[in-house]
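A protein chain is absent from this complex, but the other protein chains hold their places.
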Amino acid sequence: MGNPITAYGDTTGDGMVQVSFTLPLAAGARADGAAQLFANRMGIEPAMVVHSKAMGPGHSFFVVYGRARVWVDPDEVEVAEREYPLLSAKEVDARVREGLGRPLVVLGACIGTDAHTVGIDAILSVKGFAGEKGLESHREMRVVNLGAQVAIDDLVRAAHDEHADAVLVSQVVTQRDAHLTNTTALAKAFDAAFVDGRRPLLVVGGPRFEPAQAALLGVDRVFGRGTTPGDVASYLVHALLPVAPAVPAQPTPAAARR
Amino acid sequence: MGNPITAYGDTTGDGMVQVSFTLPLAAGARADGAAQLFANRMGIEPAMVVHSKAMGPGHSFFVVYGRARVWVDPDEVEVAEREYPLLSAKEVDARVREGLGRPLVVLGACIGTDAHTVGIDAILSVKGFAGEKGLESHREMRVVNLGAQVAIDDLVRAAHDEHADAVLVSQVVTQRDAHLTNTTALAKAFDAAFVDGRRPLLVVGGPRFEPAQAALLGVDRVFGRGTTPGDVASYLVHALLPVAPAVPAQPTPAAARR
Amino acid sequence: MTGLLDLDPAVVARARALARSAAQPVVELAQAHTTVSLERAVLRLAGCEGADAGHPAGDVPWVNRLVDVVADQVGLGHGVALPLGDAIARGEAPDLPTLAALALEGRLKLRLPDEAAAEAEARHVMEELVGAGIARIDAQRHERDRRRTELGDPPAPWIYLIVATGDIREDVVQAQAAAREGADVVAVIRSTGQSLLDHVPEGETYDGYAGTYATQANFRLMRRALDDVGAELGRYVRLTNYASGLCMPEIAVLAGLERLDMMLNDCMYGIVFRDINPIRTFVDQRFSRQIHARAGIVINTGEDNYLTTADAVDAAHTVLVSQLLNERFAHEAGLEDWQLGLGHAFEISPSVPDSFRLELAHALLVREVFPDAPLKYMPPTKHMTGNVFGGYLHDGFFNLAALLTGQSIILVGMMTEGIVTPFLSDRDLALENVRYVRATAGRLGEDLRPAPDGFIATRARAVLDESVQLLERIERDGLLRAIGEGTFGVTRRPADGGRGLDGVVAKDERYWNPASDHLEGI
Partner (left out) sequence: MTGLLDLDPAVVARARALARSAAQPVVELAQAHTTVSLERAVLRLAGCEGADAGHPAGDVPWVNRLVDVVADQVGLGHGVALPLGDAIARGEAPDLPTLAALALEGRLKLRLPDEAAAEAEARHVMEELVGAGIARIDAQRHERDRRRTELGDPPAPWIYLIVATGDIREDVVQAQAAAREGADVVAVIRSTGQSLLDHVPEGETYDGYAGTYATQANFRLMRRALDDVGAELGRYVRLTNYASGLCMPEIAVLAGLERLDMMLNDCMYGIVFRDINPIRTFVDQRFSRQIHARAGIVINTGEDNYLTTADAVDAAHTVLVSQLLNERFAHEAGLEDWQLGLGHAFEISPSVPDSFRLELAHALLVREVFPDAPLKYMPPTKHMTGNVFGGYLHDGFFNLAALLTGQSIILVGMMTEGIVTPFLSDRDLALENVRYVRATAGRLGEDLRPAPDGFIATRARAVLDESVQLLERIERDGLLRAIGEGTFGVTRRPADGGRGLDGVVAKDERYWNPASDHLEGI
């Protein structure tokens, strides 16, 4: 057990936080009181309601400052560990050449009705992201980018036709948890279509995913905001060519994540 | 029991809130995880850490969005009731004339080291606040405004010398709870100096006071942000000249409060 | 406002002339083809409402059924008006929906009328029906004018707010709230995916993702809601929706019938951002714009989108080039300058030095090249992050740029752009931001005088020059090739790729379409 910490305003341990929210109540003394109570329920005590404003006849918006009486122990934080070593583009290609003897086939798409391709293009296209070139730039990879709004069935068919080793799927729209629903449907469809462990590696990504969700969603790996092509290439090699020498896992360094 | 409510992002019941805070941890994956956990502890689930930034080597700042799984029942909110009727300036003067037969003596000051006089001047000076003239404009009041940074002993002495009916004190600086400490000291000093119920009415005000604190602090009444001179004048009459006909108490209307 | 940049009118004129000749082959292509959606739009104009509710996968609009039947039985090269008009003239059914139902049951045999008399009868029937539809659109246009005159128009710039709950009933609440908070224009974002449907959904809908389906019933509901709140507020509140997509012509018709006031309608957006086939899009956009022209609707073009996939500095000239093309296609379709809500955006990364001045240069350039167009200015999106405080400030500087450069319609940026579809409070805070900037610094434009050969003027001229160069290339190589090479939004779209190509049909000599005749004054 380490030392539990709380929020820091201007003195260690003061617990000061800023919160804003809307309540479905007409502006007035009662709404202000409810806002204070609401903040109390979030563990903020005392809670100063420093701003309140009517949002139309039946809602009110609040800004609250106060001491959050909650603590976390940094040691109990489960840091998403990177389970694979980061390789250079050259190393990735070398490993594919040795381990597979043919180019790795990567299929990419935005599925469902999502049309946000900038994220998947950042991972796949030569232009890349954060100064790293995308997977298309690898000699030992064949990348097929199906673009946006691809139906899951079409994706399954393409995976089959192209003999895909890995399928990379992007989901950016999260309203009504669309990204979760779609990912679950994706996994189901691939499980049904590919039996006996012949299912290609399923990798999903997008700014509102948490890496820890993979198992829950039934896919092999999940990538969140700030992913770079190198992260993905290294992971693919790690997951598909497991003959590699053991390298100890390390927590993802902050700088590499954003 | 009414219907419990939660925060409203864009759909009733979604519970969406915005939070920002700093944790005393170096930026990185562990800090991000701690931020998420911290938000969870505030009842936010799921919590999206949408922004994180190093604040120097040992602290990180976060913005979090997510669903606060807390509810309040508007009926359980104790609305600070105004226990006195709002009177016009004329009515106030009439009541003093009838009830007291001499001008009411009001002493005002910022005590301790506080030099923020704008608030007490707003209540006392002819210029007033929010379109209402201050207490000095009343025919039937004699106002002595001692200004800023008045020592409590000097205030006690002045209250004695001037035969004050009411002493109005402003406290704006709240760092290290200065306003609370000073108010408690004020009440003690007056209790010691004036015995047998001869203590003048003690009224304190300032933007970070909550009206409910009066008893706790040992004073007769506390006024918060947005107080107007009319609020105070009406209260003084109510508290000092209680022979008035009973008027039912009403919750303070929102418009009047800010 | 015009004249701050000291642009050379000859260069601007040359850019326009190039756009005109670059567009010409595409206009001819559009004239030579029809599409399933265009034909369905004709039927909607002819009053064909409703859907076949019997299909297990969901309702299929009658117009889709009819067009499919025509294609099946006699082909689409001559349009649907002649065979269907003929069937009605022959007394097969009193109206189009009934005809469709009959056909579905296999009880209808369509033909192309052979003799002149039969053809004249068929034409007469369809002219009457379509004429009635156009009369309804005209009536709605007059109704708009009447209400605008009665209630008055707000001063420029107009505040444009979006609602996007997915549920038309929630949308109505939020739209009315937005209007009360100060919105002059309310846009109902469509559900993701609708633009790739090759039909227009039917009825009121409650289940869109990140937006609400554009349906005639939803249009009507929202129109009524805004009319109500407009009456309450004493100003005409405008309603906007989206045409671009596979059903551009049909949605344009519905917008005219239900008195929408503005429509997102871009000559290339569907191609670049929805991978719709270029020919399909060019045919569809032309007809849809003819409808908008008639309906008195202001179109909004989508150049802002380019700057989400391309860099806003590098690709600044592609915005101007696209605007000139949009202008040309719009004029050709009969739209007037006051109807051209040309789009552009404040999307330069704030890490670029002098980015605000670059934005001013771009915004002034557009303003001065299109002095009579109601320009629509889009807020930052790409560089909005999870730092909502920084985002709020960035939006404030967008608002300042909009006011300083005399933009006409400003879409209000939300501090949560990088995170979620807007909260109720985001919209209110965003409007407070606009009001703050407008009240405190709204007239600062009077004091802005870019130095004659200073940073701003030089940049604007450089963008104009690059635009002329790009237009020269497009005029030489062809617009379709340019699109295929990824000129717009760094996205390559070959002329023979994309969705909806199978719905494009070359017109044969007997092609006839009473709506086009009407709209083109033939």
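Letters A, B and C name the chains as they come in the text, with residue numbers starting at 1 for each one.
In this text, a residue touches a chain if its C-beta (ideal position, glycine included) is under 8 Å from a C-beta of that chain, and two chains touch if they have at least 3 such contacts.
Please read all numbers here as calculations on a predicted model, not as lab measurements.
Engineer: Taking the whole complex into account, name the chains on display that the unshown chain touches.
Structural biologist: Within the full complex, the chain not displayed touches A, B, C.
Engineer: Touching the left-out chain: which of C:345, C:429, C:482 or C:519?
Structural biologist: That would be C:429, which touches the missing chain.
Engineer: Quick one: say which of C:57, C:116 or C:451 touches the chain that got left out.
Structural biologist: Considering all chains, including the one not shown, the answer is C:451.
Engineer: Which residue among C:355, C:381, C:407 or C:491 touches the omitted chain?
Structural biologist: C:355
Engineer: Give me the chain B residues in contact with the hidden chain, please.
Structural biologist: 20-22, 53, 55-56, 59, 61, 112-115, 117-118, 147-149, 173-176, 178
Engineer: Spell out the interface residues on chain A facing the chain that's missing from view.
Structural biologist: These residues of chain A touch the chain that is not shown: 8-11, 16, 18, 20, 48-51, 53, 63, 65.
Engineer: Residue-wise, where is chain C in contact with the chain that is not depicted?
Structural biologist: Output for chain C: 350-351, 353-357, 360, 387-390, 392-394, 396-397, 415, 429, 432-433, 436-437, 439-444, 446-451, 454-456.
Basically, only the chains that are shown with their structure count from here on.
Engineer: Quick one: report the Å distance separating chain A from chain C, using the average Cα coordinate of each chain.
Structural biologist: For chain A versus chain C, the centre distance works out to 34 Å.
Engineer: Distance from the CA centroid of chain B to that of chain C, rounded to the nearest Å?
Structural biologist: A distance of 53 Å separates the two centres.
Engineer: Measuring from the mean C-alpha position of chain A to the mean C-alpha position of chain B, what distance in angstrom results?
Structural biologist: 45
Engineer: Of all the residues in chain B, which ones touch at least 2 other chains?
Structural biologist: 8-9, 16, 18, 20, 48
Engineer: Scan chain C for residues touching two or more other chains and write them down.
Structural biologist: Only 420-421, 423-424 qualify.
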